[in-house]
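Working notes for the structure below.
Apart from one protein chain that is not included, each protein chain of the complex appears where it belongs.
So, subunit A:
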Amino acid sequence: MSGATTAAAALPGRLRRPPRSLGAERRWALAGSYAALGAVVVMFLVPPFYMLMTSLKTSAEISAEKGNPWVVRHPTLDNFLYLINYPNFRGYYLNSAQVTLLVVLITMMIAVLAAFGLVRLGFWGSQTLAAGVFLTYLIPATLLFIPLFQVIRPLHLINNVWSLVLIYPTLTVPFCTWILIGYFSSIPKELDDAALIDGCGYLQMLRRIFIPVALPGIIAATIFAFTVSWGQFLYPMAYLYTSNQMVLTVGIVGDLVRADVFAWGKIMAACVLAAAPPVLIYAFLMDYYIAGLTAGATKG
């Protein structure tokens, strides 16, 4: 951040009062804000930066233990090429993609239907259930993974990637339903009546009115479900133990780390590839992402 010049450039568009009232004191305060925030940004981006740098290094350069580790002297894409041709890694990627896709689909079906039923149609106890959904969102996975281990054992799902498809919805559905309850209840009731008079069924009403009107909420919920199932670590760590069943997070932490002490270039390249989908989604859909993030606490 180049302090005062950047600050001055940012000002005119934002100020309602004429610029002459901008005291020197305020200008200094603004410059200070930029400097402090610049420092924070640099600190926060250290790990992703170092991840990227290491992923571009050769094993020889990493193990040489000479010179500045923060820069790359001989950048190479060999680590990435190695991973793309490494069958285990491709397996993890495919497993992750498959699990995430299925979980997102299942989550959205359950959450949209339930939120619609609870908000608009209602039945005996539906208010309690809506509050209960919020409570179950607060039950952490770390409390459930041991009893769930006993639940999926008789189903022969231990060391089976399908166990994740069964269990991940417990992480995603409560929050997604909660977000959608908020969005759906903000849709005016007059729309329902109009649809009913026009002869719409409930499912048609859901498809033609609720889903299009609450689309931002649905996108936010989908992004949430995606990032949670893509990045989950505890369940695959507890339930999967052979490479052919593993997903990216445990595959990288378990399989690659143990393989070779000097494999850090490959490990970091694997992290870059594995982090790419959520980061790209975030880059393109930032506003929806943030809407989903803040919805949890700001939607009553």
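Note that a residue touches a chain if its C-beta (ideal position, glycine included) is under 8 Å from a C-beta of that chain, and two chains touch if they have at least 3 such contacts; residues count from 1.
Keep this in mind: contacts and distances are computed from a predicted model.
J.: From the list "histidine kinase", "Response regulator transcription factor", "Penicillin-binding protein 2" or "Sugar ABC transporter permease", give the UniProt name belonging to the chain omitted from this structure.
T.: "Sugar ABC transporter permease"
J.: Check each of A:Phe116, A:Tyr183 or A:Tyr288 against the chain that is not shown and name the one that touches it.
T.: A:Phe116
J.: Looking at A:Leu83, A:Val104 or A:Val173, which residue reaches the missing chain?
T.: Among A:Leu83, A:Val104 or A:Val173, only A:Val173 touches the chain that is not shown.
J.: Of A:Leu81, A:Leu101, A:Leu215 or A:Val279, which sits in contact with the chain we cannot see?
T.: Here the residue in touch with the unshown chain is A:Val279.
J.: At which residues does subunit A meet the chain that is not included here?
T.: Those residues of subunit A that touch the unshown chain are 6, 10, 13-14, 29-30, 33-34, 36-37, 40-41, 44-48, 50-51, 54, 62, 65, 68-70, 109-111, 113-114, 116-118, 120-124, 126, 129, 131-136, 138-151, 166-167, 169-170, 173-174, 177, 196-197, 199-202, 227, 230-231, 233-234, 237-238, 249-250, 252-253, 257, 264, 267-268, 271, 274-275, 278-279, 282-283, 286, 289-290, 293-294, 296-298, 300.
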